[in-house]
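The complex appears here without one of its protein chains, the remainder shown in place.
Coming up: chain A.
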Amino acid sequence: MAMEVTQVLLNAQSVDSTVRKHAEESLRQFQEQNLSVFLLSLSGELAGEDKPVDSRKLAGLILKNALDAKEQHRKYELVQKWLALDVGVKTQIKTCLLQILSSPVPDARSTASQVIAKIAAIELPQKQWPELIGSLLSNIHQVPAHVKQATLETLGYLCEEVSPDVVDQDQVNKILTAVVQGMSANEGNNDVRLAATRALYNALGFAQANFSNDMERDYIMRVVCEATLSPDVKIRQAAFECLVSISSTYYEKLAPYIQDIFNITAKAVREDEEPVALQAIELWSSICDEEIDILEEYGGDFTADSDVPCYYFIKQALPALVPMLLETLLKQEEDQDLDEGAWNLAMAGGTCLGLVARTVGDDIVPLVMPFIEENITKSEWRQREAATYAFGSILEGPSPDKLTSIVNVALNFMLTALTNDPNSHVKDTTAWTLGRIFEFLHGSTVETPIITPGNCPQIIRVLLQSMNDAPNVAEKACGALYFLAQGYEDIGSASPITPYFQEIVKSLLSVTDKEDAGESRLRTAAYETLNEVVRCSTDETAAMVLQLVPIIMTKLHQTLEAEKLSSDEREKQNELQGLLCGCLQVITQKLGASEPTQYAFMQFADQIMNLFLRVFACRSATVHEEAMLAIGAVAHATGPDFAKYMPELYKYLEMGLQNFEEYQVCAVTVGVVGDICRALEDTVLPYCDGIMTQLLKDLSSNQLHRSVKPPIFSCFGDIALAIGENFEKYLMYAMPMLQSAAELSAHTSGADDEMIEYTNLLRNGILEAYSGIFQGFKNSPKTQLLIPYAPHILQFLDSIYMEKDMDDVVMKTAIGVLGDLADTLGSNAGSLIQLSLSCKEFLNECLSSDDHLIKESAEWAKMAISRAISV
């Protein structure tokens, strides 16, 4: 086999698909039958200076893929297989790879450096291959330039793959020294300098200690700044990338350099080539990101502690920064609105301006207003567009007080421009700006309304008129209407939208039918706006919402009629079905929320369910997420009558619960199972064996995205509450799972914020399961089955209380579980409860909570405990 490898690898790249498939199959078999020999042959191939470049590259690629995979489960498998290989084989492969770094063929070197990094990612955490970094760096000053370049590239990949905590500071120092020296102006070879600069980008995460040392930091910063002035554009771009990364990773160390950074970036934005200028703007955007986060953490209370202080770099740079950004706005590209992938100086500058506005608030307004006033009436479209875009960009951040009077003046101008401006680009930005006005300055929380009975008719008329404009303009007009409707969400009856409801709906529906609605995601925007208009509608228009049901159903029905679709058409059909199912879901949820409309909706339930089942049937292996989401709303609206759909629906529920890959689908299905349990109560029983089996499988799977696991636990609770003591047969499976998940989630020490957040979601799910189970068994003769679980559950409550890191939601659920336990087990658990910490300190803490939901649950618990221990 080894002899044939070269040919097989070449065949695997053949244009002839039969040849290609055959080659791929032999490679796969080879890998399965003898992994050691397979990997050895591949490394040998990659090393073979007499081999064709193409087969060497592919050999390297397959080698890389044998070490790592995107999918976690597969990745774990591959890592285990590598670790299990014979040490001799591994050493042979690694030695071979290191030698390739000296190859004269650049592709071979580059591929080898990536493979080395993958092996390092597996072995370094296991304390294996300790000599790697030393051997890479040992003679870096003596080797030829191309080897030096490959070595630096390898270090770069290594830093990208390996976590900083598995590399000693001593080795980090050596890596950084080599990298920074490699990128300094003294390095004569540009390839080496570029590789070093790119390596630094990845190594920055390792440099915590070095950035805390003034001398070392000064040195690194000087070298990076110098590299931004390199004659090679790629080096300048890579150096700016480093600066962007430094500005967010080491924000708190920037103060001494910020003036220099501003000078460098200002020059780049004005003079350099676009890829470099874009990075220079990005640097300020990422400083804005940092300061927005910090200021958000202050929460308006500037005396409060935050881990990182705010240095107000943006505020200080404002007088120079804003003019620089405004200049970029005039550098639009023709038709940039039609190109989904476009990203240019004007777009980046406007985006950064928006971030600056969010960072500094009111202060930006006087700096931008003159630009707007000067340009908005100019005959050159670029000036009008730039002025409008500047205005739209600063609408989020400054206070309504500061903006309202300006917006009141501008509104009329904008409405006229949207109707009359000859330039489509200007209209696009104008419609977008109107959307921003409605998003941030219109709604129940705004004191002085921008939209009044006087101008509302005109606004709606202009927006509806724009629906007939170019698709990109119409899409933005839909967006504006979306926020216009949203602003009236809490108004109750007498919404100013009500008189126009029918007209709006009609216009949106006709937009969805337009030939060109597929462009600029216009159709999607129209349906989404229709959804929002329905969500925010009032009782007065309920009858019209009801009339929408058959209309949308007809459209959905039409999508099902199409036959023999190409894969492209199928994708479009799928997307349209998603929009229509989404729309039906919103309508169903709206109508299901009050009794009279819920009753009226029932006449359509059979037809709607029939359509959803047909949408499911369109696909072979997956379930349509939007259809599933909509089915949950139907179950809620129909209640016990939903039982009749179960025989047909069941297999799709099962399919949804099995969908590990599209975890959103799985999560949505889990939620729908909960809806169904509440709708059917104990008549869901016949389906519970299958559902529980699926849910238990889901929980045991390493493939399923972790975010789905908490809702699965909650779903246990929904099932138990629905079927009561019939849950008995699942106890022996569900309880141990809950118990081990509880043990895992009890302690979070050392976890980061994201992990703590997830842990709290998990705890909440577990606790909701316990609540449902206890409540389900209440007043049943089988209550005593739960007694053996009580000590562990109480212990779990105690330990999360001691941990002091639960959020309000967990607190509410946890104290509720205490009550449910006491309520269901009564005197059987009285003494146990009295021994627990939860029934004293925790309960008292909850009783005095400001959160009324926590308090309510705590009062329930107190009462239940009082009964349990007084018997």
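Going forward, a contact is a pair of C-beta atoms (placed from the backbone, for glycine too) under 8 Å apart; a residue touches a chain by one contact, two chains touch by 3 or more; residues count from 1.
Keep this in mind: contacts and distances are computed from a predicted model.
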Hidden chain of the complex, named as in its UniProt record, picked from "Calcineurin B homologous protein 3", "Cell cycle control protein", "Snurportin-1" or "39S ribosomal protein L13, mitochondrial": "Snurportin-1"
Which residue of A:G156, A:G397 or A:G443 touches the chain not shown here: A:G156
Contacting the left-out chain in the complete assembly, out of A:S247, A:S466, A:N726 or A:S771: A:S771
Hidden-chain contact residue, picked from the options A:Q383, A:S714, A:S836 or A:S849: A:S714
Contact partner of the left-out chain, one of A:F38, A:Y201, A:F713 or A:Y789: A:Y201
Of A:Q585, A:T638 or A:Q694, the one touching the omitted chain in the full complex: A:Q585
Contacting the left-out chain in the complete assembly, out of A:P104, A:G134, A:P256 or A:P275: A:P275
Residues of chain A (touch criterion as defined above) contacting the omitted chain: 153, 156-157, 160, 198-199, 201-202, 237-238, 241, 244, 275, 278-279, 282, 285, 341-343, 347-348, 351, 428-429, 432, 435, 439, 476, 479, 482-483, 524, 527-528, 531-532, 535, 578, 582, 585-586, 589, 626, 629, 632-633, 636, 664, 668, 671, 674-675, 678, 714, 717-718, 721, 768, 771-772, 775-776, 778-779, 816, 819-820, 823, 856, 859-860, 863-864, 866-867, 870-871
